[in-house]
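One chain of protein is taken out of this complex; the other chains stay put.
So, subunit A:
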Amino acid sequence: MDEKKLAIIATKGTLDWGYPPFILASTAAALGYSVEIFFTFYGLQLLKKDLSHLRVSPLGNPAMPMPVPMPTLMMVLPGMEGLATSMMKSKMKAKGVASLDELRGLCLEAEVRMIACQMTVDLFEFDTADFIGGIELGGAAAFFEFAGESDVTLFI
């Protein structure tokens, strides 16, 4: 039986949207898939050694559950983003949800290949020294080299 392949494009750099790529990649790897994640635009934030800067914002996200109903205008007040971020982090901890750092570590351990988009690294002037080790740099063609033979491809 040929090994199955999963290709993911990770484009989001918020605390909440950082989860799906790492959850799916680590799980697929555990099921025997060979996995590659292509990080582009804000998704590049997920490659930084230190992930503590990732935030979640209630602004522009009416679906985010809040402990008490709040008018949209209040979401712009200083401190709301920090409040939402710490609320989500403590909730995740209480419910036994892994930290992003832990999930990413499990992906690396399972030999998930991670590629940083060269164009957006240059565009946003990311310093690749801030990234974790083992990251390759590449472009769209590099993504398709793997995605073209994948069984599952996801854009997140």
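Miscellaneous remarks
Keep this in mind: a residue touches a chain if its C-beta (ideal position, glycine included) is under 8 Å from a C-beta of that chain, and two chains touch if they have at least 3 such contacts; residues count from 1.
Basically, contacts and distances are computed from a predicted model.
Its record in UniProt calls the unshown chain "Sulfurtransferase TusA family protein", which is the match among "ATP-binding cassette domain-containing protein", "Sugar ABC transporter permease", "Glycosyltransferase family 2 protein" or "Sulfurtransferase TusA family protein". Residue A:V97 is the one among A:M80, A:V97, A:L137 or A:V152 that touches the chain missing from this view.
Note on the undisplayed chain: of the listed residues A:L6, A:A84, A:L106 or A:A147, the one touching it is A:L106. The residue touching the chain not shown here, chosen from A:T11, A:S26, A:T85 or A:S150, is A:S26.
For subunit A, the residues in touch with the chain missing from this view are 23, 26-27, 30-32, 95-98, 103, 106.
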